[in-house]
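Missing here is one protein chain; the remaining ones are kept as they sit in the complex.
Let's look at chain A:
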Amino acid sequence: MASVSLSHHHFNVLRLPANLKMVDDIRDPEHPYSLEQLSVLSEDSITVDDKLGRILITFTPTIQHCSMANVIGLCIRVKLKDCVPSHYKVDIKVAPGSHADEEAVNKQLNDKERVAAAMENPNLRQLVDECLHSREL
């Protein structure tokens, strides 16, 4: 499920590897979850408006843990930055009804100042990098 193609929109294929590992730093780091286990991103999760230059991504966290939803959102944003032209506006939301604090999570995911500060936080940056670059063990 974790691979989505945007090729018909003539930019690089966005593929979130199925073997992405996420480590929940609150839980036992010996038991990483894959992005596949943590969220669902399907072909209809992505809406693109080429005319306006807008992209909306919705994902469904399978685990009701607020901090994970934010990290997943950050991972998606970082991954997209590589394959979407810089003038596109990207909004990332949890699928309606999929999270107890939906409004709060969406607000934080789309506050670009908060996102920028999070990416300057070495711990969060490392977590995101690990998720995006980790390999199957």
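Just so it is clear, a contact is a pair of C-beta atoms (placed from the backbone, for glycine too) under 8 Å apart; a residue touches a chain by one contact, two chains touch by 3 or more; residues count from 1.
In this section, contacts and distances are computed from a predicted model.
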item	value
Name of the absent chain as recorded in UniProt (options "glutathione transferase", "Signal peptidase complex catalytic subunit SEC11", "Probable cytosolic iron-sulfur protein assembly protein CIAO1 homolog" or "Proteasome maturation protein")	"Probable cytosolic iron-sulfur protein assembly protein CIAO1 homolog"
Residues from chain A at the interface with the omitted partner, ascending	86-87, 89, 107, 111-114, 116-117, 120
